[in-house]
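Here the complex is missing one protein chain, while the rest keep their positions.
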Amino acid sequence: MATVMPTSRLEAFSDGVLAVAITLLVLDLHVSDDKASGSLAHQIADQWPKFIAYLVSFLVIGVIWVNHHRVFALAARIDPVTMFVNLILLMSVSTIPFTTSAIAEFLRSGGNDSRLAVLLYGASMEGMSLSFSAVFYRLCRQGLLRRPVTRSQANRAILRFGAGNAIYPVGVLIGLLSPVAMLIIFGLLAAYYALNQTPIVPDADESGIEPEPDSVEGS
Amino acid sequence: MATVMPTSRLEAFSDGVLAVAITLLVLDLHVSDDKASGSLAHQIADQWPKFIAYLVSFLVIGVIWVNHHRVFALAARIDPVTMFVNLILLMSVSTIPFTTSAIAEFLRSGGNDSRLAVLLYGASMEGMSLSFSAVFYRLCRQGLLRRPVTRSQANRAILRFGAGNAIYPVGVLIGLLSPVAMLIIFGLLAAYYALNQTPIVPDADESGIEPEPDSVEGS
Amino acid sequence: MATVMPTSRLEAFSDGVLAVAITLLVLDLHVSDDKASGSLAHQIADQWPKFIAYLVSFLVIGVIWVNHHRVFALAARIDPVTMFVNLILLMSVSTIPFTTSAIAEFLRSGGNDSRLAVLLYGASMEGMSLSFSAVFYRLCRQGLLRRPVTRSQANRAILRFGAGNAIYPVGVLIGLLSPVAMLIIFGLLAAYYALNQTPIVPDADESGIEPEPDSVEGS
Partner (left out) sequence: MATVMPTSRLEAFSDGVLAVAITLLVLDLHVSDDKASGSLAHQIADQWPKFIAYLVSFLVIGVIWVNHHRVFALAARIDPVTMFVNLILLMSVSTIPFTTSAIAEFLRSGGNDSRLAVLLYGASMEGMSLSFSAVFYRLCRQGLLRRPVTRSQANRAILRFGAGNAIYPVGVLIGLLSPVAMLIIFGLLAAYYALNQTPIVPDADESGIEPEPDSVEGS
């Protein structure tokens, strides 16, 4: 029998990595009063790609956290494979400060530089999306969820959850033409997913049961 | 019915982002033994705006954390909108290391550079204050608090809580004349709010009930 | 009546700040393969003050954490003043990466530069020590401890706890003559305190009761 573990420390470590990654994004923003740098207004105007990229990546990581929260609220336990795939998910997210910096630097360069930066940024997103889907797939298939789901319920949920896997490549294709358009699409998507209340597992809300273990502390 | 969730992981993630943001402030302080940099005493004296800005921003983020703690101690649950607005709050806080650096760099420049830096710093503060008010408003209006409050109680609390929304713009106006005065005002305000024991929801103390879920662990 | 709160989120936020501060220390270590930088062996040898300072500051922050853990394990609740003084403690700790960098840069400069760097580093330590004592004093005097202590017990504990307040200035005085000696003293002190099992409140061990709330989870 595989070693199974509760989710609490996986959530704590994931919260930590996501919180650090999302906050490191700000290190890419800086201005200087060196004479050579020009006025502050000029520097701010000149760095607009950094501000857009910051905004989009912050929303993306924030929404990853929101969904990570939702998925692991459904999990009763985790096994070593889930732990490892979650590590790959965290690695994808940890690369976002780098790929955000790359897209911000080369957004206006045009040509191969812009396109490669778009591919790098898209790779972070797609790696994140695929590994997140794998985490969810594993939880469903290995019976690690808090409430058993039928095979068809799981299939529908996996399909819906995995839709992002197709959206990111489409965004990248658009990004090859216009990097800014890709960033706007990813930002809108993140905002949509943050607010969208689609239950990950159907019927979870209708059952009247509380999906989160910690709720016992609050009652 | 909207998906509702307990507050524990939102608090953990927010603690993480606030802890990272408050600690990243120190990265803006540095000295060097390069010959060109001059003596250490000279460098310290020359960087006084960085030290003042560090002090003020540390207090501001620290007090945001104190109040975040207080507000979510009153919340029984959160919904997706609260989660999203809290994310905007965290984004505002995450920009503080950048705007702190900007105000420190351009404090003595005078003219448009100083004024723009004041506006940037004020925008971080106002964004934080507005999104924090929105979080609190949402918790009150959606019945997410641990103890139901009457409409008039909620209104008074929201009004009092939102007072900061008006104070920050006033500070910015003063800052357009004197950036240092703005920093001193914001620092004093932060210290005042940290020590001020005003209950956010009236009568909470008089009721004799314990406002925090975790207290069961400690009793 | 003052608002009192449980200690859980204060501990979580403090853990976060201490964890980030202790890990940021490493950012001061770097080597480069630029031709101008010389061989790796040369760079390592040349940076020995950075490695010593890293080691000492890591131990110091680590031991602050250990003692923070011990003190708040004794606390039943906190009040706003404790929260604010704890914030000042965290601010002192957050400056350690900066003052560590300063002492490492100017350790070998001699003269006023070295002495000022010693004073800066000592100020971080003394600020930390004083605010930590104030936190402990507040917990004792305001009856916030888990188990009531008599006035004489509290006095003895406060005295013993505050001994560090006198040791750091002595270290600084020695540091004015030899910065390396100061670092060695601080490092040895940290190791001593980490291993030393002195109970902060006398009789805590003899009473046979469990001083930590979380222990109920583990039993």
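Labels for the chains are A, B and C, by order of writing; each one numbers its residues from 1.
The criterion applied here is as follows: a residue touches a chain if its C-beta (ideal position, glycine included) is under 8 Å from a C-beta of that chain, and two chains touch if they have at least 3 such contacts.
As the structure is a prediction and not an experimental result, all values here were calculated from the model.
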Hidden-chain contact residue, picked from the options A:Gln43, A:Ser57, A:Thr95 or A:Ser131: A:Thr95
Candidate in contact with the missing chain, chosen from A:Met83, A:Ile158 or A:Ile184: A:Met83
Residues in chain C touching the chain absent from view: 11-12, 15-16, 18-20, 22-27, 29-33, 39-41, 44, 55, 58-59, 62-63, 65-66, 69-70, 73, 191, 194-197, 199, 204-205, 212, 214-215, 217-218
Residues of chain A (touch criterion as defined above) contacting the omitted chain: 1-3, 5-10, 12-13, 15-17, 19-21, 24, 27, 76-77, 80-81, 83-84, 87, 90-91, 94-95, 97-98, 101-102, 105-106, 109, 112-113, 116-117, 120, 146, 213-214, 216-217
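By definition in this document, only the chains that are shown with their structure count from here on.
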Chain located farthest away, centre of chain C as origin (C-alpha): A
Inter-copy rotation, chain A to chain C, in degrees (Cα atoms; steps of 5): 180
Interface residue identity across copies chain B, chain C - same or different by half: different
CA centroid of chain B to CA centroid of chain C, Å: 25
Geometric centre distance via CA averages, chain C-chain A, whole Å: 36
Per-residue overlap in chain A, given as positions that touch at least 2 other chains: 20
